[in-house]
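Report on one structure; see the data block that follows.
Only a part of the assembly is drawn; its chains keep their places, and the rest are absent.
A and B label the chains in the order they appear, each numbered from 1.
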Amino acid sequence: MDQLVIAGKTYSSRLLVGTGKYKDFEQTRLAIEASGAEIVTVAIRRTNIGQDPNQPSLLDAVPPSKYTYLPNTAGCYTADDAIRTLRLARELLDGHDLVKLEVLGDPQSLYPNVVETIKAAEILVKDGFKVMVYTSDDPIVAKQLEDIGCVAVMPLASLIGSGMGILNPWNLQIIIDRLKVPVVVDAGVGTASDAAIAMELGCDAVLMNTAIAGAQNPVLMAGAMKKAVEAGREAFLAGRMAKKMYQASPSSPTGGMIGS
Amino acid sequence: MDQLVIAGKTYSSRLLVGTGKYKDFEQTRLAIEASGAEIVTVAIRRTNIGQDPNQPSLLDAVPPSKYTYLPNTAGCYTADDAIRTLRLARELLDGHDLVKLEVLGDPQSLYPNVVETIKAAEILVKDGFKVMVYTSDDPIVAKQLEDIGCVAVMPLASLIGSGMGILNPWNLQIIIDRLKVPVVVDAGVGTASDAAIAMELGCDAVLMNTAIAGAQNPVLMAGAMKKAVEAGREAFLAGRMAKKMYQASPSSPTGGMIGS
């Protein structure tokens, strides 16, 4: 059976989703259910996962007993900041060590700072974390992150929250061809076909947040994304027909017609 | 509920498929089942639907009791030829009047001949046929075909059998915006994301043959296409997030962080 394996654990769904930007935890819950996701990312500095016992907690809406939590470092611009945030998350989540590292370059573009990302990844891997790492579509950096020991590499499709889709499929292709760990396209997916394209390229999974939470009907879009990821994966496995630019062979041979 | 209505009849599936190019009728049957299609096109001049009682017949593998047949005029290069072919089909199929008209320009490109297509459509509509018509992505011609009384207009995405996907989404957009009858993207779909994109543009349905039959694993691809069409339709209905080219808003506001 076709399953996703990250850090030794097996998942049926190849769609990972964020938990932010929803109207309320109820909408979060419904959208995540519709998406079929088994792994959810949590912006540890922005989400109440028990830090404030008097406020609603994500832990109730999206229970860790049911979903694999992936604490992330959204809002961190230095290696130090990201490391500190993930150590805090590990404490809050009772030793949970599967994390998503992201170190961003600036708050306007949210493009990754790959130098700081590499630095943080080295320290976190040595510190026993299982690091899934957000990065640019630079294939050399992607390989360096694998060599450091990250358990998944997550290149962007386009800028976080942009919904621009996959701007450079060639770079993604190189990354997919070269890496052994799962490649998860993260950031930039805007609609269902973007997710399908990522999977057709041969990515192992797709991670998104705004594309679902920012749709006019997030729950319906979550279901669309579930199908799109599955469609893209199956199309990849099925082996698409060759493209022929100009000269098409007729849709049926012209010889041997019946009744003509 | 979200259903496709063509010529007054209601369908749950928005994927129409061809019946040609498969290894054998068994593979045809399995792929069509996996696709969930309810309407199947049949190249009347190339397919045994009873003309030859000593050969296997499509009627057994894909029974008209279960599927809506759409006889087509593949291989016709003049209005006369197409009209003659569809009249033959009506006889063979006991008065069946829902048909797919295609009049092609030449056997190399298989691009439609719109002048002959318009001529044939006029005669066929007057003759009582319910005409679904294959055409180019010319929005003026598409409207003329609707005005003639065709029950669905089916512009190409790219050349028949090319698998090049949607080459000119802008023209399709104009057609979708202007026509009242269903717009079915026909020809050129190569893989799952192409089908999703067509539906996200607002097309009512997608028709394909080679993309499924020409895949390495046609049955798996048929299932992928089913999901892709549904994903694209749901994404269209869900209302995708806006694209933002350069400046992304952060995935969560930078103010009000918990624990920072």
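What we mean here is this: a contact is a pair of C-beta atoms (placed from the backbone, for glycine too) under 8 Å apart; a residue touches a chain by one contact, two chains touch by 3 or more.
Computed from a predicted structure; not experimentally measured.
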Check: How many copies of the one sequence build the whole complex, if 2 are shown?
Finding: 4
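Keep this in mind: only the chains that are shown with their structure count from here on.
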Check: So what's the Cα centroid distance for subunit A and subunit B, whole Å?
Finding: 32
Check: In the complex of these two chains, what residues of subunit B are touching subunit A?
Finding: 18, 20-21, 43-48, 51-52, 74-75, 88, 107-110, 159-164, 190-193, 196-197, 200, 209-211, 214-218, 220-221, 223-228, 230-235, 237-254, 256-260
